[in-house]
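Read through the structure below, which is laid out as structure tokens, and then see the notes.
A single protein chain has been removed from this complex, and every other one stays in its place.
And then chain A:
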Amino acid sequence: MAEIRVEHLRKAFGEFVAVQDSTFTVEDGEFLALLGPSGCGKTTTLRMIAGLELPTGGTIRLAGEDVTYRRASERDIAFVFQLFALYPHMNVRKNIGFPLLAQGVPKAQIKARVEETARLLQIDHILDHPVSGLAGGDRQRVALGRAIVRRPMCFLMDEPLGTLDAEFREVMVRELRELHNRIHATTVYVTHDQIEAMAMADKIAVMNHGVIEQFGTPQEIYDRPASIYVADFIGSPPMNFIRFKAGLPKGARVARIGAAEVEMPELRRDVAPGELALGVRPEHVRFSDASPLRGAVYGSEYLGTNQIVTVEIEGGLVRARLPAEQSFSIGEPVGLTFKSERLSLFDAGSGRVIPSVLHEGALRQEARHG
């Protein structure tokens, strides 16, 4: 097992820049999810770490060694493909044993290690089956088996659950995380599914247009999004953005939105007058008749344990996650309050977050944990 260090990684396909300038480190034994929409460069990043694609610039270090331009076969990594890529002309046993065969492992040892791996993944009963007849989950497990049998330095996975149906995906998410907890392999996992990333990863890198928008733990990414893009991408429904024009001094604790004053975490730098966006998670919105921030109920979605109520205010629509018991009629006037210590303020022009006490808290917390 090893640490993966990526520095100033860049990849251009002719005019198109797939990855601009990525720098991040996956610690030994850590599970990193590369999260983003299709075309954001996450798969290209993964393929460069694997050696299936050569970077245009930058370096990749595996366990301290520069492997940037080394062949895939010489990197000691395992890759799980989206479509599994099980060799169709081999049975399960041969598929799992194939990487060992390349290393020249003796036959008896291959047999033992394949069987041990199969037991770990609970596929020992299908070892001699052809791969063509397997169900999606078993294919997934065979692909994982082929990856872990070699005990490589790290695992790279390219949306391995993308083709499974939703119900089964949840089972596999649990299995993958359990597997990771057992073997503690450094893992880079590419997905466009925020739920998968949140559920499995130790760290998440949110990518957009070839740029890592934010790199951090799932909690950091959810609670302290670094940009409007991240805040919008993570969370379902996503964060609300209330747009307003203002200039604020360092130390400001109140934003004036229309007639209402909204409390927020103390700002840590001056904000030049311009377009701003106040970010509020739906679960941090409460209804309060006394609040000066007024709006009218626009619609609601019933979700069983709770409901999402959309309210139209002056700056746009605000969604609130509320207990399912309350009922509202459309057009009903309501007042809104926010959980002030959890709000983020963004520069609407650049899309970046404006640093506040919220982020310092984060630093302090991290220092404690570290």
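In this text, a contact is a pair of C-beta atoms (placed from the backbone, for glycine too) under 8 Å apart; a residue touches a chain by one contact, two chains touch by 3 or more; residues count from 1.
Here is the rule we go by: contacts and distances are computed from a predicted model.
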item	value
UniProt protein name of the chain not shown, from "Tat proofreading chaperone FdhE", "Carbohydrate ABC transporter membrane protein 2 (CUT1 family)", "Cytochrome c" or "Pyridine nucleotide-disulfide oxidoreductase"	"Carbohydrate ABC transporter membrane protein 2 (CUT1 family)"
Hidden-chain contact residue, picked from the options A:Ser132, A:Ser288 or A:Ser350	A:Ser132
Candidates A:Ala2, A:Ala78 or A:Ala320 - the one touching the absent chain	A:Ala78
Which of A:Tyr69, A:Tyr87 or A:Tyr302 contacts the chain that the document leaves out	A:Tyr87
Chain A, residues in touch with the chain not shown (by the definition above)	50-52, 71-73, 75, 77-79, 81, 83-89, 98-99, 102-103, 130-134, 136, 139, 146, 150, 163
